[in-house]
Structure formats: C-alpha cells, structure tokens
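Missing here: one protein chain of the complex. Every other protein chain is in place.
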Amino acid sequence: MAVIEVKNLTKEYKVNKKGKGLGGAVKNLFLREKAIVSAVKDLSFTIEKGEIVAFIGPNGAGKSTTVKMMSGILNPTKGQVLINGKDVAKKRKEVVMDLGVVFGQRTQLNWDLRLGESFELLKRIYRIPNDRYEENLRIMNDILGINEIIDIPVRQLSLGQRMRGDLVAAMLHSPSVLFLDEPTIGLDVEGKYAIRKFIKEINRVKGTTVILTTHDLGDIQELCERLIIINNGELMEDGPLREVTERIAPFKTLVVEFYDGETVEHEKAELFYHEGNIAKYRFPKADITAAQLIEELSAKKEIKDVSIEEAGIDDIIRIAYQGGNEKI
Amino acid sequence: MLSSIKHYTSVTWEYLKLSILTVFEYPANMIGWLISNPLQFIVGFATIQFVVKEFGDISGWNYGQLAFLYGLAIISHALSMIFFVQGWFMGFFVIEGDFDRYMLRPMNVLYQFCFTHFNLIGITDLIPGICVFVYGCIQVGFVFNLRNIVALLAILVGATFIRGGVYIIIGSSTFWTKSVADFGGYTQEFFDKTTMYPLSMYPESVQFILTFVIPIGWVSFYPAAELMGLSKDAFMPGVAPLISLGAGAAVFAVAAVIFYMGLKRYESAGS
Partner (left out) sequence: MNSIAAYFYVYKIRIQKSLAYHYDVYGNILMQCIIMFAAAFFWRALYAGETVVQGVEAEQMYIYTVISTAMSVFFMNDVEQRVMRSVEKGTIAVEMLKPINLYGIFFFEDLGKLTALLFQNLIPILLIGSIFIAVPKPASAMAFLLFIVSLIMAYLIHWLLAACFSMWAFVTINMTPLLQVKKHLIRLLSGSIIPLWFFPDWLASVLNCLPFVYIYQLPLDIYIGKASMENLILRLGIQAVWVVVLLVLFVVLQKIAVKKVMVQGG
C-alpha cells in the first residue's frame, strides 16, 4: 500500500533581484525586479509502507522544500502530496497525526526544562492515551536508553542525547511516517550509531515508513534500501541503492602500484589519481574488463600490484552533485 | 466540540505548568524584572503628577481620576504582556522556524502562537498596575460592588484582547516583510500616550479614529469615564464595559484574519 504519493509536485518562488554594492542597495530601495525561481519541478513518486528512503542531493537542490511540502509546512504551487490517501495541504490537522518530523538542526524540545516535560506536553497535544504513551516510552527506552536522560534539562544534554530526545518526541504519538532532516548532522560516531540503530529498530518493530535527507554516506549505506536523488528541483534517480549505482556510476576503479613514479595512459580508462608509485584508473564496466585493462597496462609498463574497487555511494553522490550527467 | 475544548484546556494547563516551571528554573530573572518593570510605571505616574501640577486638570480630569484611568490601563497592559507579548516578536518566531513546528502539530496555529509561551514576567507589570488602580479607586471613591466587579472584568478582558489583537496585527506584517524588526517599544509608547490620558484631550478626528477604527478608546478611557460616572466623557453609558468586550472580540477577529492571511503566504513562501 502506498503510504505517500507525490504527484507532479511543483514549487515556484518569486524572488527579488538584488543589485551589487552600495549603489545596488540604494537602487533596490526604489526599484525592485522580480524573478520566478522553480525550487521543485514536477516531482512524482510513491513510497510504500515500511520503506526507508533517503533523499540526497546538493544543498539548494530542493530536498528541504520537498520535505516541507510533504509534511504540510509549505503548500505546493502545483501538484499534491497524499499521505495515507489524505491531501496534506488540505487536511493538515488530520495528516500531522500520522507524521513525526525531526529537524537535525532545530529541536522541538523545551530548552529550559527537563526532557520529560516536553514529552508530557506532546502527550496532551497529540492526545496520546496513557497506556500507549507508557508503552511507547518503554519501547524507546529499550532502543535508546531514554530513561537515563529523561530528568536532565534539555540545555544540559549533549547533541547526541538531545537528538535521541527529539527522535522520541517525534515518535511518541506512533506516527506511521517519520521525516528526518539531516538527523546525524554534527554527531560523533557513537551518536550516529545510536540514531541509525533507532531508525532500523523503529522501522522493524513498528513498521514506520522513514524518509530522511542526509549528506552522510554511512546513513545511506546502513539504512536505506531506496535512494531518491534530487538536483535542481528535479528527480534525477529513484531506485534501490544497487540499481542506482549501476545506472549512474557504471564503472570500477583499478588501483595500480608501479615500481616507480611514472605512469602510463590508457584510452578507455581515466587516470584520476597519482601519488608516488600508486595510480588509480576509473573505467566503464561496459567498455573493458578489469583483466583486459591490467593486461594492456602491464604491456606498457611493469606492474607490481593491483586491486579493484567497486563504485560506491560516494561516487553516486559526487556524480549527482555535479549534475548527474558525467561520463566517467 | 466538547472533546476539542477538553483537548485545548488540557494543553493550555500543561503550557501554564511549563511556564511556571521555567520561571522557577531562572528565579534571578524574575527578580530582575520585579525590580525593573515597576520602574516604568513609577515613571509614568510621576509624569502624570508633573503634568497635573504644571497644567492643571487634563481635559477636566483631576489627579485621582487620572490615576484610576492609568491603573486600569496598566492592568490590561500587564495582562496583554502575559498572553500576547509574542506578537511583538513574531519576526523572530518566523526566522527561528517555530511556525514550521506549529504547522506540524494537530492544533490551531494562532492558538499555539499565543499560548505556547505564557509570559509570567508580565506579573511584574500587574502588581504596580493594581497598586496604581487601587490608589485611584480610593481617590475617586470607587465602590467594589458586584455590578462594578463584573463590569471591570468585562473591561479588562476586552482591553486585553484589543491590545493583543493590535500586537498580532503589527507582528503579522512580518509574514509580508520578512523583517525581524521589533516594534514593541513603539507600540507600547503609542498605547501609553493613548490610554493613560483622557482621549477627549485629542482633536475630534483622532478621537473618532481611536473610538471606531482602532478602538483604543475602549481600553481605558470610555470604561473609566463610565465607572467614575463622568457623564461628559461617557460614551454609550450603561453598556460601555460590554462594548469594550465587543471591541476586543472584533479587533482580535480582524487580527486572526490577518494572521491567517499571512500564514497562507508563509505556507507558500517558507522562511
């Protein structure tokens, strides 16, 4: 069953053009030019129940705008978002009962008071029955150890602890969809581990559908079966991690160690790294096999050692961020 | 409907509880305000005294009557500080993304904006307000009978909503301007000038505007004239407290409409 349906979603902004320098500033005071900018262009996709989907793309690509429209904060210029069959823009109060949202950079917790007070408030805001509230807190404690920090004022929590608090706050009312905007930003290794474990567990135990935006390769590798790449407001790629890799990064890397600092070129492979005796060649899988490349390179110059690397998530992100149409 | 009322009541109590806890978290803060806020009313009170001494009665109002008027004005000012002071800082709420969060919760956005923070610091305004008012009551011989008490309550509720509505209207401009400018200082100065002196001292055009367009006259002037039985300045005698109440509802309704128009813009433009 589709939990989220995004249909032809489009967002346009009017912006003022700004002049440069002091002269421009004075001019702007009297004359202002408007321009229309499309932040999101005709985006369509569906997300099934229980999926964990990563939105990636460079800053300003339209990720946040998309997530804001999906969660009802922004209204689309055209198109619509349905969550559990309800139009987000029209039935805000109903839809948000089914949504949990965490912004990595902003907390919804009350800064001055102990963490538990924020939970008590949310219990009333979402009208969570006592037994469900207790049950949810117990589950959260099993996964995140929330009881250890529940009596500490939020301002005294570390970033990792605060993020745990925010995740619990977002899940207290048992939403079926969880939006996470850069949930691991700024966290240390341990913090990231805890957050990822939480996402996996909550997805497994409660079947929560999770949509996250991130710049963190680890998040994607560990969590996501599905990747949606957005750039310039358009959907670049949508599919399982492996398929997307095949499609936009269909190459491998050959690492060669020579006996000296000199390298050789090959017409089908790109020499993109060279330091000391080590050289790295990137080659398209379709054009040449690794064995062939090694053979032809060693015919030109003696090779000491080789290893082969598959294209990884970082290649995908790099290509996506460069505009998605890089040929090797 | 009933479940909705229960829902909002329970959340309001929780917000109030959290506000009280916050005050206890920073007691020094409250003490600081307890010292500084009354000062501005001593300043205001002293100003009235100088003015009366130099210029005599103002528009026929003597010192005691002015104290009564001023006390009434401060009390509604204090109440508006407790419930609606956020209106002054709406720009900051927009910039900080608080509205994103309000939109994600299954409650009325204007309700959340007004009640998420009870500004209990406003109590430090309330105390001097009551002192000045009681002083004025003694001076003019105001009787606290049931009818007068009910009238006073109606006036204070109405006046608080008039002020709150104006704060929200001014604050809502931020949805269009995207500016974080805080016009609170100006707003207060304007209310001071228009609520602590009799409106009848101003030209008739100004009186007209402040009676019918921006009904600030109903914050303190007309109801005070009625309560003290100053027939020269009373307007709609007998029902003035009710009109204050109605004016409060009207101003706040206009404020809500403007607020939601602004919010529509926010929804279509983001922060």
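Of note:
Here the chain labels run A and B in written order, and each chain numbers its own residues starting at 1.
The working rule: a residue touches a chain if its C-beta (ideal position, glycine included) is under 8 Å from a C-beta of that chain, and two chains touch if they have at least 3 such contacts.
These numbers were taken from a predicted model, which means no experiment stands behind them.
The residue touching the chain not shown here, chosen from B:L2, B:A28 or B:V213, is B:A28.
Among B:L16, B:V150, B:M201 or B:V257, only B:M201 touches the chain that is left out of the view. Among B:T12, B:T47 or B:N108, only B:T47 touches the chain that is left out of the view.
For the chain left out of this panel, the touching residue among B:K6, B:R147 or B:K193 is B:K193. Where subunit B meets the missing chain, the touching residues are 26, 28-29, 32-33, 35-37, 39-40, 43, 46-47, 50-51, 54-55, 58-59, 173, 176-179, 181, 183, 186-187, 189-190, 193-194, 197, 201-203, 206.
Definition applied: only the chains that are shown with their structure count from here on.
Mean C-alpha positions place subunit A and subunit B at a centre distance of 46 Å. Per the touch definition, subunit B reaches subunit A in the complex via residues 7, 10-11, 14-15, 18, 21-22, 25-26, 96-97, 100-101, 103-107, 264, 267-270. For subunit A in complex with subunit B, the residues that touch the partner chain are 13, 65, 68, 71-75, 77, 92-94, 96-97, 99, 101, 103, 106, 108, 110, 112-113, 117, 120-121, 124-127, 153.
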